[in-house]
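Yeah, one chain of the complex is gone here, protein chain that is, but the others are all in their spots.
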Amino acid sequence: MKRVVIGAAMAAILAGLAPGDATAGPTIDAIKKRGTVICGANGNRAGFSSLNSKGEWIGMDVDTCKAIAAAVLGDKNKVQFIKTTSSTRFTALQTGEIDVLTRNTTWTLSRDAKLGIDFVAPTFYDGQGFMVNKSTGAKSVKDLGGATVCVLPGTTSEKVVADVFRENGLKYIPVVIESKKELNTAFFGGRCDVHVQSTSGLSAARATVAPNPEDFVLLPGIYGKDPMGPVVRQGDAQWRDIVAWSVYAMMTAEELGVTSVNVDEKMKSKDAETQRLLGVKGKLGATLGLDNDWAYRIIKQIGNYGEVFERNLGADSPLKLARGLNNIWTKGGLLYSPPFK
Amino acid sequence: MLTLLAMWALFVTIPDFISWAFINAVWQTDDSKDCQVAAGACWAVITEKHRVMLFGTFPYDEHWRGVLAIAIIIILAVISGFKRFWSYRLFLVWLVATALVFLLLLGGVFGLKPIGTYQWGGLPLTLLLFVGTVVGGMPLAVLLALGRRSSLPAIKALCIGFIEIIRGVPLITVLFMASLMFPLFMPEGVTINKLLRAEIGMIMFFAAYAAEIVRGGLQAISLGQYEAAEAIGLSYWQKTNRIILPQALRIVLPALMSDVIRAFKNTTFVSIIGLFDVLGATATALEDLLWVRYALEAYIFIFILYFVFCFSMSKYSAHLERDLSEGRNL
Partner (left out) sequence: MRQTTASLSRGRPPPKRPPINLQGLWHNVGFRNFAYQLLVVGTIIGLAVFMVTNVQDALSKRGISTGFGFLFEEAGFDIGEALTGFESTDTFLLAYGTAVLNTLKVSVLGVVFATALGVILGIARLSSNVLISKLSSTYVELFRNTPLLVQVIFWYTIITKMPHPKQAWSLSDWAFLSNRGLNVPWPAANPVYFWTALAFALACLSAILIVRWADARRRRTGHKIPVLWWNIVLVLAAPFLVWWFGGAPSELVIPKFKGFNFVGGVSLSPEFLALLLGLSLYIAAFIAEIVRSGIQSVSRGQIEAAHAVCLSPGDTYRKVILPQALRVIIPPAAAQYVSLVKNSSLGVAIGYPELFNINNTIITLSGHTLEAIGMMMAIYLSISFTIAAIMNLYNRAVQIKER
């Protein structure tokens, strides 16, 4: 009896130790051997990573992960998602359980320096936004003199509100409510004129809490800093580069007007950078340790940054988020990819 | 007087509940807007999301394998309810069945598409975690109980330490240790599957509690039994396996059943460390902005689901207890 039990336990442990999980060695070799990229995901944030009615992963962070898989392994579906919580996410990365953390994690100095991890290429710039009821007729923050403002205490929002109103020489009445849920119900119940929160939070709140989502608009302008993007372990420069440039490839594609629909056409393009991006000319892929089609596959299978954004957060999603800061730098946003040279 | 009060309370709440839950409810719709205009419950959220709630991230086209796994476990559980099948062999059957279900879900053999454990979720995961906890935890519990009554001081101290420490902290911290600290303890490059880590945590917790119950059973057996077994020259393991344990386990069976039921309820804790059991999958399914308003309906559904499982187990356990107290031979 005892022997059976011990035998079973040993077998179970051996089965668990079997390869198949990420290792801390040169990440890219491990991924190729395993055949999948392992990403740490949130799972509980609509628009970034969540499950659809079929139980499939969807969202912006999910697409970032798929882009990396398409670049490295040639197939966007060769991904594993490990659901992480806010406290397990960094340990999972440190111990090699996941290859890359795509979980709307804000880039800060102390995280970057203290935790043995590297932030690469922000994929989403969040910031504080101002939401009003259409009936107030306000078109910009300049029209908000004397308004009551709903805000969370101790957050960047509180500071942003103070700064913005002071800069514009306007007065306001702050209403500070502890919990986000309460804050949302308070605003959509008509307790305040203005709601200040992260823009993605505001859009989500409008879609879920508002009785008539169409009645509320986000005023132009985003304030405060919340850059979020994929995170990798320190000490593997090649892997870090691959993750960063997979993101940049999507941004550059949008800049150059390459989409998942017209990418085959664009292969014949005469534009030098387009040719380098798609691997028609040059050996950019090889310098990363990939083949030359890597960026083509990302764009063909996932799309450019704009397509990903609209699908998950923008007009084609229930969030209806405006591009704002998350637009190409040529169109007034912050997305600025280093050149593909 | 009390009767009147109770009847009044029922009279006030029941009609409201019925009109919310049945009369004004929306049963089926693809568009969550239909629910918004209705005054009653939106059960359509369950028709829309039941696949995610019951199977999590398991590939959609392979859900039949999940159904089969559920069926195997339930059928086996019902069979185990009959006393005539009780023996050590039944335990082995469970071991084999667990392995079979494991293979069925994992795939990669008999032309089944391989599905990594990271994709497992929903009811099959909940049931597998539960069965794994009991099947893996029972032997450990028996060993711990024997160890705690052992005459060897070092082994006794180790068992006491293990049992008391695990019983002194919440399950969620044990799971947290398993999911956070375990990877740190392993040499670089070796990681243990997340599901297995959670399962190890569940087993340790279950075993520590069950060990105390088994120990109670061991204590209840008269000294004469031990002495008689030794007198005919049985070794320690022969004595334990053939004489002491069968009697002790029978005595503590009802108490063990309540631990088993608790193990089932405790599977929900894994949702906190990020596994898609029924509760975790439901919470994630409700992230859909179109349906998030109807969380209450979805939670009522899984409330009933868990109740059906636990209630049948607890009814069975009560029946068992009656049998025992009536002194019928098992």
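Going in written order, the chains are labelled A and B, and every chain counts its residues from 1.
Note that a contact is a pair of C-beta atoms (placed from the backbone, for glycine too) under 8 Å apart; a residue touches a chain by one contact, two chains touch by 3 or more.
All values derive from a computational prediction rather than experimental measurement.
Engineer: Report, in label order, the displayed chains that the undisplayed chain touches.
Structural biologist: A, B
Engineer: Any idea which of A:Leu115, A:Leu219, A:Met267 or A:Val280 touches the chain not displayed?
Structural biologist: Result: among the candidates, A:Leu115 touches the missing chain.
Engineer: Consider the whole complex, including the chain that is not shown, and state which of B:Leu68, B:Leu158 or B:Leu249 touches that chain.
Structural biologist: With B:Leu68, B:Leu158 or B:Leu249 as choices, the missing chain is touched by B:Leu158.
Engineer: Pick from B:Thr240, B:Ser271 or B:Thr284: which residue touches the chain that isn't shown?
Structural biologist: Looking across B:Thr240, B:Ser271 or B:Thr284, the contact with the absent chain belongs to B:Ser271.
Engineer: I need the residue numbers on chain B that touch the omitted chain, in ascending order.
Structural biologist: Residues 2-3, 6-7, 151-155, 158, 165, 167-173, 176-177, 180-181, 184-188, 232-235, 238, 242-243, 261, 265-269, 271-272, 279, 283, 295-296, 299-300, 302-303, 306-307, 310-311, 314 of chain B touch the chain that is not shown.
Engineer: If the missing chain were put back, which residues of chain A would it touch?
Structural biologist: Given the touch definition above, chain A has residues 85-87, 90-91, 94-95, 114-116, 150, 153-154, 175, 177-179, 181-182, 185-186, 189, 191-192, 233-235 touching the missing chain.
Assume only the chains that are shown with their structure count from here on.
Engineer: Counting in whole Å, what is the centre-to-centre distance of chain A and chain B, each centre being its mean C-alpha position?
Structural biologist: Computed value for the inter-centroid distance: 36 Å.
Engineer: Applying the document's contact rule, which stretches of chain B touch chain A when the two form their complex?
Structural biologist: 48-49, 51-52, 55-60, 88, 92, 95, 116, 118-119, 121-122, 136, 139-140, 143, 179-180, 183-184, 186, 188-194, 196-197, 237, 241, 272-276, 280-281, 283-285, 287-290, 292-293
Engineer: Okay, in this complex, where on chain A does chain B touch?
Structural biologist: 1-2, 4-5, 8-9, 12-13, 15-17, 20-25, 38, 43-46, 50-57, 80-85, 87-88, 91-92, 94-97, 204, 207-208, 318-319
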